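Let me begin by presenting the structure, written as C-alpha cells, before commenting on it.
One chain of protein is taken out of this complex; the other chains stay put.
Each chain gets a letter, A and B, in the order it is written, and its residues are counted from 1.
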C-alpha cells in the first residue's frame, strides 16, 4: 500500500512522499524502509530521529524532519486502525455450523455465526451479527447483545445478560454461583442459590479465563433495578480476573490480570486497577482512582486517589515505606547503638 | 405466595399476618412490601426497624416490633431455602444428548443427564442422577459419584475419583499433572508422570477455573490408602484456586478465590483460607485455623491459629506491624534526630 492510499483510507493528511510503498507496521526501533511507525509525543524525538521507518504517524506539532508522514490527532489509535488494514482478520461466516446444538426456542438474530460444537440453551437470545466461536456454552435463558464476539470455551451461565459489542475471550466463565454459604441449624453447610446472575454493559471486554460470579437476592441493590453482579459500559477486564458476587463496576473502568474483587465491591467510573490487585469485600473504590499493581484496598478509596501496597495506602506514603523498609535492618542497629550510648537495655 | 404458605413449606412458625403476599426476596435495605427479608442477629436491629419489607425471617429472641415474620433457628439458611422456592431452577433432563460422545464401556447410573457435546471416556463411571453439562470431558477411567453436577467446560482427568453431591463449576481442571520435574543424568529435564490422580470427597464444591493437580507415587501417603491429591468431605474451593500435587485438605475446610497451595500442603479440618492466600510446600495448616486474605504461611500453622501477612504471622502481631509500617518513614527521621542530638553519625 502506498502512503497516500493509507492516508486516504484513514482520512489523515499526508506530508512528504505519498508514493512510499508500505508492506507492514512496526515499532520506531524495528521499522524498516517499507514499514510504518508511530510517535505519540515529544519523548520519542530521539528514537524518531534514528528510526529507519519509511513513513510515520505523527501528532500535529511534532517536527517531521522532512520525513514522510500522516498527521494524526491520535497516532496510536490510527496505528491500530492501520493494523486492521494491513492484517485483515477473516470474520467467522454467518450461519449455524451443523455440529452446533441450538435449542429449538433459542432466538438468533440476523447474521449470527454459531461455530462448531457450540451449545445454545433453551430460550437463550443471541443478538444480530454476534459471533459465537466453537465450544461456547450459552446456558438456558442467557442473553447476548448485537455485534458481540464470544470466543471458544467461554461459558455463559443462566441469568446472564451481555450487552452489545462485548468481547468475551476464551475460557471466561460468566455467571457461575458466587461463593456464598451459610450454616443450617444443625451446623451443616448450605449453598445460597445465586439466581440473580450477571449483567454486562455494552462495549465491555472480558479476558481469557476470567470469572464473574452471579449474585443472589440477599445482596444490596444500590439503586439498580435488580441485584445482578454488574459491569457498566466499556469495562475492560484482563485475563484471570475474578469478580465476586454482587460487585458493581462502573463505566470505563479497567482491571488488569489476576486481580480479584471480593463480594459486593463497588468500583466507580474510570477506575484503573493494576495487575494482581485485590479488594476486601463491601468496599467502594471511588471514581477516577488508581489502584497500583498488587495493591489491596482494605477500606474505601476516595475518588481520584492513587494507592499502593497491602493494605493499600496513598502511593506517595507507599513509596516512602518501601524506601524505609530497605533501611529497616540498618535502623535496628542504629537504635541499638543509641540505646547503648544512653545505657538503655533495648534488646528484648 | 402468602407468608403462611411459605411458613408451611419451610416448616417454620408464623407470627403476625399470614396473608401477606410475597413475590420475591431481598435484603433488609431493598425489600419492599411484597418481599421477604431476613435478620441474622442483633446488629441488624436498626436496619430492621427501617426496613420496608412485607415479612421477615427472624431468629428466636429478636424483637419483632409487631411485624409479620417466620421464626427461624437459621434465618440465612431458611432465606436460601426460600430462594429455591421463589426462583426454581429447572434441572437438566435425564438422558444422553445425541451429540454427546460416551464410550461403549463407560458406566452411567440411573437418571444420569449427559449434556450436548459432553465426552465420557472409556471405562469412566458416572453415578446415578449426576448431571454432566455440555462440553465436559471425563477422561478414561475417571469416576464421579451420585447426585453430582459437573458444569460446562470442566475437565476431569484420568485417575480422578469424585464423591457424591459434588459440584464442579465451569472450566475447573481436576487431575492435570502436577508440576514435577527432575534432571536426567545428562542435565535435560524429565517430567514425573503424575499417575496417582485426585480424590474428592462427598459434598465438595469446586469453583470455576480452579485447578487441582494429580499426584505421583513418590509423594508421601500420610496414612491414606493411596497417594492421590485429596480433598476431604464438604471442602469448598472458590474460583481460580490452585491445589498442587500431593496436597491433602481436611473435611469442612474453605479456600477463597485465587489462593494457591504448593505441593504436599496438609490443610486440617475446618480451616478457612482467605482470598489470594498461598502456602509454601510441605506445610501443615492446623485444624480450625484461619489464614487471612493474601497471607502466605511459610512454616507450619498451629491448630486454631489466626495468621496474616507475608510471611504469615499471628494476626495481632500483623495488625501492629501494619500500623507501625505506616510510621516507618517518620521513624527514620526520629532516629536521625536522636543521633544528631547525641552526635552520632547515623546516616550511612
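Basically, a residue touches a chain if its C-beta (ideal position, glycine included) is under 8 Å from a C-beta of that chain, and two chains touch if they have at least 3 such contacts.
Note that the structure is predicted; figures quoted are calculated from it, not measured.
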item: From A:113, A:130, A:209 or A:229, residue that would touch the chain that is not displayed; value: A:209
item: Residue of A:99, A:183 or A:299 in touch with the missing chain, whole complex considered; value: A:99
item: Selected residue (touches chain absent from view) among B:43, B:61 or B:341; value: B:341
item: For chain A, residues in touch with the removed chain; value: 24-27, 29-30, 38, 73-74, 76-77, 79-81, 83-84, 86-87, 89-90, 97, 99, 115-117, 133-135, 151-153, 167, 169-171, 203, 205, 207-209, 234, 236, 238-240, 252, 254, 256-258, 275-276, 293-294, 310, 322, 325-326, 328-329, 331-332, 335, 338-339, 342, 344, 346, 348
item: Interface residues of chain B (partner: the chain not displayed); value: 99, 101, 117, 119, 135, 137, 139-140, 153, 155, 157-158, 171, 173, 176-177, 179, 181-185, 188-193, 195, 209, 211, 213, 216-221, 227, 240, 242, 244, 258, 260, 262, 276, 278, 280, 296, 310-311, 313, 317, 320-321, 323-325, 327-328, 330-331, 334-335, 337-338, 341-342
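By our rule, only the chains that are shown with their structure count from here on.
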item: Centre-of-Cα separation between chain B and chain A, whole angstrom; value: 26
